[in-house]
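One structure, pasted below without further comment.
Of the protein chains in this complex, all but one are displayed in their positions.
Chain naming follows the written order as A and B, and within any one chain the residues start at number 1.
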Amino acid sequence: MKTELRSNKDVWAGLMFFGTGAGAMWIARAYPLGTALNMGPGYFPMLLSGLLILVGLYIMLRGLRRSEAIEGSWSIRALILLPLSIVGFGVLMRHAGFVPALVALVLISAAAGREFKFKEALLLSFYLCVLSVAVFIWGLGLPYPLINKF
Amino acid sequence: MHMASKHFAPILAVILALVCSFLLPAASPAADAYPTQAVKVIVAFTPGGTTDMLTRMVSTRLSEKLGQTFVVENKPGAGGNIGTEFVVRAAPDGYTLMVNSVGPIAVNPTLYQNLPHNPITDLEPVVQLADVPNVLVVPPAANTPDLKTLIAKGKTKQGGLSYGSTGIGTSSHLSSFMFAQTEKVAAVHIPYKGADALNDLLAGRVDFMFATIPSVMAHINSGKLVPIAVSSAKRSRSLPNIPTMIENGYPGFEAGSWFGFFAPRGTPRSIIDKLNGAVNEILKDPEIDKQMVFAGADPVGGSPEQFKQFIASEHKKWAVVVKDSGATAK
Partner (left out) sequence: MEMFQNILFGFSVALSIQNLLYCFLGCLLGTLIGVLPGIGPLATIAMLTPITFSLPPVGALIMLAGIYYGAQYGGSTTAILVNLPGETSAVVTCIDGYQMARQGRAGPALGIAAIGSFFAGTLCTLIIALFGPSIAELALEFGPAEYFSLMLMGLVTAAMLAQGDMSKSLAMVIVGLLLGMVGTDVNSGWRRFSFDIAELGDGIGFVVLAVGVFALGEIVANLGSAEKRTIFTSKVGALFPSKDDLRRSSGPILRGTLLGAFFGVLPGTGPSVASFSSYMVEKKVAKDPSRFGHGAIEGVAGPESANNADAQCKFIPMLTLGIPASGTMALMLGALMIHGIAPGPTVMTQKPDLFWGLIASMWVGNLMLVLLNLPLIGLWVSLLKVPYRMLFPAIIVFSSIGIFSINNSPFELYLAALFGLVGFVWMKFGCPPAPMLLGFVLGPMMEENLRRALLLSRGDPMVFVTQPISLGFLIATVLIAVTMLLPALRKRRGAITD
């Protein structure tokens, strides 16, 4: 049975490798190449990105002949919320302090799950805050303010 | 009863005055009160390096002396530029300080293109902590136990000498470059990541290297490396028997690492003076002195002005060497 092109695992993987290789080559063109016996900073990146382009092409073509479908769903909710929670933690660590950053991290990441219950997540964030402050701030002595002064 | 209250009034007044005298300075930003909260000391390098070690040594003592914790925080990356940038942008209230070294302060402004800050004008020097001179070492099997034989070997050896360094644009690299340039010896630079250079030096694959004294002290003691000269103005207290490059006939050959306290520009002078005084006292402590010399560092101290002048001369010197060597961080 033939899989549709847009869910063809190998075609996508090949395309990804091809794109990565081409991108890397584009960036690396600025680096001095040198020679095989006196390599510049561009020699290895050029060689590797060239290889990646070739392997990518091979995987793509093979995918066109022998197709395998991508399994499972894309879990868009988790795919958006999880990275968002981590980035938010980073921003809040800098501007708001350890405790607010943690609460936000737990609440947003917990919301990525299908069985999200707000009250439970709030309770969880409380427990994790107490535990983290005890372990990281008091125990290991990490130098972060609990709450920033504004 | 009546009598008692009459007597009590002045006592009460004295107590009140005493309490006020304790409370009032806390409200004003005067230096007598500084510090009233924990002080952050930024180190622009990873934990465990010389900068980190010296900082932790002194910070522990500062906490005891000034009654507030001095917390060391490592912000490494980009040759120390990331941590330096962080302090340049910090509030100049005396609660963010840094211990920085020759690299980010005196070398990087020339080495790095488009550095977003100028460490000379954007940072306030507080006090110089220590000098860590480089020592020129060679493997014993090379049979070049002094400068004369090393130079002679450089003139005859096919392909020239090879020298290791702890990275491009480090004082280790630039010292060797200065030496080879002065003597017009053909020498190929083999850069390593930090201390990795030791392995090839011990095995004799590279001919010489300017290394920080602590990193090779053990090998000098065990005879696995031969020290030829130190790159400081005066002989190092860790290696009192080894002559300086200047003594060997290289006038002005001063190329080592140094470390000192800095504060963001605009930090009140009173705070800088207080810190300067405290650090100078700490450096005189025989225990700290002993620990530093064991670690290969010569304690310095002095006033903020002396440090500022020293930095200006260092900046000028390295700008020339970096340009001559052609080293850049693109």
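To be clear about the criterion, contacts are C-beta pairs under 8 Å (C-beta built on N, C-alpha and C of every residue); 3 or more make two chains touch, one makes a residue touch a chain.
All values derive from a computational prediction rather than experimental measurement.
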Partners of the unshown chain among those that are drawn: A, B
Touching residues (missing chain, whole complex) on chain B: 46-50, 52-53, 56-57, 59-60, 72-79, 81-82, 85, 159, 162, 167-169, 188, 190-193, 195-196, 198-200, 202-203, 205-206, 214, 217-219, 221-222, 224, 290-291, 294-296, 327-330
For chain A, the residues touching the chain missing from this view: 9-10, 12-13, 16-17, 20-21, 24, 27-28, 31-32, 37-41, 44-45, 48-49, 51-52, 55-56, 58-59, 62, 68, 70-75, 77-79, 82-83, 85-87, 89-91, 93-94, 102, 105-106, 109-110, 112-116, 120-121, 124-125, 128, 132, 135-136, 139-143
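Note that in this section only the chains that are shown with their structure count from here on.
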Centroid distance [mean C-alpha coordinates] between chain B and chain A, Å: 38
Touching residues (chain side chain B, partner chain A) in the complex: 40, 71-73
List of chain A residues in touch with chain B within their complex: 143
